[in-house]
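Rest of the complex left out; these chains stay put.
Per-chain residue numbering starts at 1, and chain names A and B are given in the order in which the chains are listed.
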Amino acid sequence: MNTVPLKKVTIISEAVLEPEILRMVKELGARGYTTVQARGEGSRGVRASEWEGHNVMVEVLVDAATADRILGHVAEHYFEHYAVVAYLTDVRVVRGGKYTA
Amino acid sequence: MNTVPLKKVTIISEAVLEPEILRMVKELGARGYTTVQARGEGSRGVRASEWEGHNVMVEVLVDAATADRILGHVAEHYFEHYAVVAYLTDVRVVRGGKYTA
C-alpha cells in the first residue's frame, strides 16, 4: 500500500483554547483536523500550576515544515499562559499527498 | 520490558461508516479494535467536498501485512465516496504476540 510519511501534530489544551487552536493550525497550513474530548492533569505552564479538567486533543497531519511552524507558534504563544502539551509523531498516510501545501 | 513491534492503523471517518469499518478490520485479521468519538473538518474525497461533523476514530494493532491489507481496502472502497483519513504508526506492544495472525 502506497503511503506518504507525514507528521502528526497533537496539541492537548484546556477546552477554551480549541477555537483559537483550530484557526491557528489552518492558517499555518493544515488541511484538516480531528478533535477528541479528553481529561487530564499535569504540572505545566510558567507557574507550574496544577490543573485538572476538560481538555481537548487536536490532531493534524502535516508535512515537516508545517509541523515546525505549528509547534513554534504553540511554544511562543500558548506555553506562557495556558496548560498545553504539544508533540510530534511520525506516521505514514494513505493518499498523503493531499495533506501537503 | 518485552514488547513486540506492530503497526497501529488509525482510520477516521464519518460515524455512519463505523459498523462497516469494524466488520472489515476483523475480516482482514485484526483481533480487536478501539473506537473514540471525534469531530473533524477537512477537504477530502473525490469532489474535495468540505465536511465537518461527528466522526469516529478506529484504531487497531496489527502486523505489517494485515495493516497493508486494511489500508488497501480503505483506499479501494472508501476514498471515492467518503471522507476518510487512514494512517499507520509504528508502536511497540506489550504481549504483542496476541495481535498477530
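What we mean here is this: contacts are C-beta pairs under 8 Å (C-beta built on N, C-alpha and C of every residue); 3 or more make two chains touch, one makes a residue touch a chain.
Computed from a prediction, not measured in an experiment: that's the story for all the values here.
Participant: Counting all identical protein chains, and not just the 2 shown, how many does the complete complex contain?
Facilitator: 3
Going forward, only the chains that are shown with their structure count from here on.
Participant: With centres defined as the mean C-alpha position, give me the chain A-chain B separation in Å.
Facilitator: About 20 Å separates the centre of chain A from that of chain B.
Participant: For chain B, which residues count as touching chain A in their complex?
Facilitator: The touching residues are 10, 12, 36-44, 55, 57, 67-68, 71-72, 74-75, 79, 85-90.
Participant: What part of chain A is in contact with chain B in the complex they form?
Facilitator: Within the complex, chain A touches chain B at residues 1, 3, 6, 8, 22, 31-37, 61, 89-96, 98.
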